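This report concerns only the one structure given below.
All protein chains but one are shown in place.
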Amino acid sequence: MSIRDVLSPFTAWKNLFRDPVTIADPLNERPGAARYRGFHKNDMDKCIGCGTCETICQNGAIDMLPVSGVPAKLGDSGLRPRIDYGRCCWCALCVDVCMTGSLTMSNEYKWVESNPDLFRFTPGVDKKHWDNAELGYQRHAEKHLTPGERVEMPELEPAARIGSFTEIVDGYSIEQAKLEADRCVSCGLCIATCPAHMAIPDYIKAVRDGDYERGVQLLYETNPFSQVCGRVCTHRCEDSCAARHEGDPIAIRWLKRHIIDQVPQEKVLELIGKPAAPTGKKVAIIGAGPAGLTAAFDLARKGHAVTVFEAQAAAGGMTRYGIPEYRLPYDALDKDIAVITAMGVDIQYNQRVGTDIAMQQLQSDYDAVMLAIGLHQGRSTRIPGSDHPQVRKAVDLLRQITTGEKIEAPKSMVVIGGGNVAMDIARSMARLQLQQHGEIRVTLTALEDKAHFLADPVEIKESLEEQINILDSRGPQACVIDDSGKLLGLKTWKVLSIFDAERRFAPQYDESDEQIHEGEMVVEAIGQMADVSLLGNELTEKLEWNRGRIQIDSNGRTSENWLWSAGDCVKGPDVINAVADGHRVAISIDSVFTQQEAKS
Amino acid sequence: MKEELLKRMVKGPDGVEFEVEPLRDYYCEAGPTVQTPAYTAIIEKLFNWARSESIWILGFGTGCGAIEMRPLMTPRFDAYRYGIQWRPTPRQANLFVISGYLSTKTLKRVIRSYEQMQSPKYVVGLGSCTINGGMYWDSYNTIKRLDDYLPVDLYIAGCMPRPEALLAGFEDLKKLIRAGKAEGANQYAENFEWYKANQKSVIHDWDMPDYNW
Amino acid sequence: MVMQALYDTLKPRFLLGEFTKQRDDLAFITVEAVRLHALLRHLRDQEGFTHLVLLTAVDWLEDGQFQLTYLLNNRAKRQDVGLRVLIARDNATMESIHDLWAAAATYQRELREMFGIDFPDSPRLHEDFILEGWQDIPPYRRDFDTLKYAQENYRDRPGRETRDPAQHMKQQLYGED
Amino acid sequence: MSEASIERLKSKTTLKDILEVATEFERTARDFYAALAPKVQKNLRYLVQELAEEEQRHYDLFTQMAERDDLEQQLQTEVERPVNDHKFSDCIHLPDLGEQPDDQAVLQYALKREHAAMEQYHSLAQSTEPGAIHDLFLYLANEETKHKNELEKVYYETVHSGGV
Partner (left out) sequence: MAYQPDRSQYPQKKADGTLDIDLASGKYLKLWQGPQHPGITGNMAIELTVCGDEVVEGKTHVGYLHRGFEKLMERRTFMQCFPIVCRICVPEPDFNEYCYAAAVEELAGLEVPELAHWIRTLILEMGRINSYLMYLGGQAGAFGQGVIGQWTTYVRDLMLDRFEELTGARIYHMFIIPGGVRDNLPEGFAARMETTLQEIESTLGDVERVMFHNAVFKKRAVGVGIIAPELLDSYGITGPNARAAGVAKDVRKDQPYLVYPELDFEAVTGKDSDIYTRADVRRRDLLLSIDLIRQILVKMPKSGAVMTKLPNVLHWKIPRGETYIRGECSRGEYGYYLVTDGSGYPRRVNVRGPSYTHSIALFERLVVNANISDVAALLVSLHTYPPEIER
């Protein structure tokens, strides 16, 4: 201790001559920093109500509630997060995990209330003065709390697949499937979009848990066509997937396939269990496609005797006769059908109703009849020359390929159409061309521009890989035939625009941009229709119709109380819709039976 | 119950033995009473103005939020210029800032401190924890709603609220006081039984008198 | 490597159990309760593990066991070793080590209060430590449900409700199905 | 429609004549669809019935038009015969769609008719001076265009559904 220790403290006096450090107006002069995690904001237009913010909140601070003016719609639950500031800790995990980036934070931080109940508020709905704050916390671009990239599906290389009808897609390995399933946030937005309302988040969880048996049980609750839908479902659920906003949607379809791939057929049968005791009721189903067989499966499990009349030699409908083997191998389809027949469903093959057996007879012999005949007639453009014998319809050709009929592949050909059927026939014929001629010369012309193709993007990508020459925005005008009557190709005009303001078809052509695409064969793949001639004139007149299709109620029942109808023939083409319809019809028929029992 | 709180015989310095029963002998068991304005409206207004301009905070940082009171006591934010200061003892304080979560163990001390404060007195709850449990909503050891146990005049949102937010809260409290709406102490007296029952339902070792000012 | 060598040396003498290398400078060794005290003394006095980093417990409810973890640090060699001792969960009792490290008494007091593990002869073991007036089972035990306790003892602010997006969409979009 | 009325359209013509021919155009179409409706399968009947209704609407429109006072003085105005009115007049011929035409055939026929009518009125509008008559033709052209567009959409939606 020295004299210095006595004097040194007095240096503090120098602060007398210093400017004060006090903030003059701390209430207004201190905005939060640019990254400040202040009060929440929510962009109502971007929010999809997936509730992931609620899931991650460790404080249970977030509730998902409906708000007026935001109806539920596909891909948007209509719910919006309400935050309890009696729970929040401003950690911003909700902002980080937000699938759409709608939830952010302002840099505002002052909020005083006497009434504590006012601290529950719905950002974006309850107007706050910080709603338009420019500064505040936003998610860092790199930071993803859920992985955005889909696990690539392993598939055959174009060179390896192109010469044969071997299935292209390998299916996920267990590790790959787990990784893909891990990406799911289990919000359940997809369920409403799936026509069959499959328990998608639950079966994806089964994949995560490796509990494939539970997965199979969940699949069969809503869909007996797991092999089929696991491969060729139109997977519109993936359009509603919350992960879509963050990156790729979850590969829901592939995960479904993965589940069914993991469980042996005998185990599947064991998991489904035996059908109920016979009820004595008889049901006739016309058409062994997805709709008919789904209903057959459901009804058979309830103990009803089901007979399915199928015009072709094998079951599956369009899934067999329309979808090429490289997308859906026949043995996979056979597995699904085997489970259905194992429930006691009797399928009568090569029985064409209307020809081999009359509708009236079905009406009198069975307690209920279901019509699920699909769309097996191809539409024609009816442009000049379209009646030439080398102008063919895609569905007819595909059917021939399936039945194994010998098809002389033309050396060059043109396909009209931009849907999946067009891709199917183009790729199938390309395979035949390669087998028969050693080279591929297939031109595909579509009305739509590439952005609006009806076909699945993957189909387009794979078609291009398989050397299909895809020309978009071409309107077919005539099939060109030379004087000797030989088909030379297809004449098209450039399509300037395809849709009107209401997004309805209204093609505008540029007649000056005319092309002739060379082809010994022209295949029309522009659309299909149902062949309802089996109904006969009398029944056709009796039935109520709705714009060309049999009129049905929400349960699939027609105006005739003994007849139900479902699937493509009443709803248009879509396998998962057909399955959903099949369920509805089965429930309806069964409840009618129950009512009949109750009365008698 | 702690040994020193038990009824026992004590020998005084003069050698005389006598019995003490601390809980009865050392505390007053009379409950709080409602204070009605005893003056004319204009005087009451003047008093309220005076009260609002002398907010004396009990220096008892009950939880995390206390750390943001320190900047207020120091030059940068300098709450003293607003008539706000911190006091070391409840007897000199009229505002209790509950700075966040309250463990049941602290709640017991908070109740004692609050009851020792002189009326009119005010309570401000800081942050989520005082409103609805905050991030300790599922904890076995913290209360979830401060207003179950003490009358709360104001809440300030945040976890934790910044010094500026606290100042905003104190400014709002002044307005309440001036408007004659900060009636927490009277509310406590009026609903004393209810508060006491709530307090006792979570403080399992209640070893103090019901009211001990 | 160093840790493995130490383990190999001590294994026969203290009948050591499983060895788990976590990092180059951290390994865990399972040891029987009766040999713990001697092993600790040996590690402290002979092997340079003079610093008791922590003493805590893990409740393996499913196995009916508590795992006591004694974490020791050898500053000179930059090594940590964690000793795992598994004891029965029922009437859990363990020898006290406050004679080796004075600070251990505090850890043991906490373990007694939060897990209900008894350490006979440990100073002030039965005084309240963190909790006050606690009447339920020790809260760190796995079978103590803190949320349930909180809901039974405290009241949440009313006015909260939530909807499941999938259920809500079902009700709004296809409920009649 | 009589040979004479077609003849009348061939050269310069009056507004009155044009309206008469147009009215006739709509009437024959209406009658044609009305007669066709019971013949087609029940599932397609809605399409033919809708076409008949639409033509009826147009027919009513023209009838009302001819009775309008403000047009009366102008009905005799001479109007240049449009260049492509042969297409229009062609359409007055009734087609042979067979006993049971399908939806595509009916739609194709209807489209062709509406297209011709649209072009006819457009040409007429172009060849008249701005004024009430010009506006009238524009109005008619617009009506037919709307109908044609609507039919086109129905056509594409029915035929070019694109497949699965």
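Read from first to last, the chains carry the letters A, B, C and D; within each, the first residue is number 1.
Note that a residue touches a chain if its C-beta (ideal position, glycine included) is under 8 Å from a C-beta of that chain, and two chains touch if they have at least 3 such contacts.
None of these values were measured; they are calculated from a predicted model.
Engineer: Quick check: which displayed chains does the absent chain contact?
Structural biologist: Output: missing chain touches A, B, C.
Engineer: Sort through A:52, A:193, A:262 or A:445 and give me the one touching the missing partner chain.
Structural biologist: A:52
Engineer: Out of B:76, B:91 or B:200, which touches the unshown chain?
Structural biologist: B:76
Engineer: Which of A:184, A:391, A:409 or A:470 touches the chain that is not shown?
Structural biologist: A:184
Engineer: Write down which of A:9, A:389 or A:457 is the residue touching the left-out chain.
Structural biologist: Candidates A:9, A:389 or A:457; residue touching the omitted chain: A:9.
Engineer: Contacts of chain B with the missing chain: which residues?
Structural biologist: Residues of chain B in touch with the missing chain: 4, 10-11, 13, 59-64, 66-68, 70-71, 73-77, 88, 101, 103, 105-106, 109, 113, 135-136, 138-142, 159-160, 162.
Engineer: Kindly note down the residues of chain C that lie in touch with the hidden chain.
Structural biologist: 20, 22-23, 25-26, 28, 44, 50-54, 56-59, 69, 71, 75, 78, 80, 82, 101-103, 105-106, 123, 128-132, 139-140, 142, 144, 146-147
Engineer: Determine and list the chain A residues touching the chain excluded from the picture.
Structural biologist: 1, 4-6, 8-9, 11-12, 21, 32-37, 52, 55-56, 58, 89-93, 97, 137, 140, 142-147, 182-186, 208
The rule is short, and it goes like this: only the chains that are shown with their structure count from here on.
Engineer: Which chain pair shares more contacting C-beta pairs: A-D, or A-C?
Structural biologist: Here the pair linked by more C-beta pairs in contact is A-D.
Engineer: Taking mean CA positions as centres, which chain lies farthest from chain A?
Structural biologist: B
Engineer: Need the CA-centroid distance for the pair chain B / chain D, whole Å please.
Structural biologist: About 89 Å, centre to centre.
Engineer: I'd like the Å distance between the centres of chain A and chain C, where a centre is the mean of that chain's Cα atoms.
Structural biologist: 49
Engineer: Would you mind pulling out the distance in Å between where the CA atoms of chain A average out and where those of chain B do?
Structural biologist: 60
Engineer: For chain B, which residues are shared contacts with two or more other chains?
Structural biologist: Answer for chain B, listing residues that touch two or more other chains: 131-133, 137-138, 145.
Engineer: Which chain C residues reach two or more other chains?
Structural biologist: In chain C, residues 157 touch at least two other chains, as defined above.
Engineer: Given the complex with chain B, which residues does chain C contribute to the contact?
Structural biologist: Those in contact with chain B are residues 131-136, 139, 144, 146-147, 149-150, 153-157.
Engineer: Which residues of chain A touch chain D once you look at their complex with the stated criterion?
Structural biologist: Chain A reaches chain D through residues 234, 318, 322-323, 379-382, 394, 417-422, 424, 447, 454-455, 500, 504-507, 525-528, 532, 540-541, 543, 545-550, 572-575.
Engineer: Show me the residue ranges of chain B that touch chain A in the complex, using the header's touch definition.
Structural biologist: So the residues of chain B in touch with chain A come to 75-78, 81, 125, 128, 131-135, 137-138, 145, 147, 152-159, 161-165, 167-169, 171-172, 176, 181.
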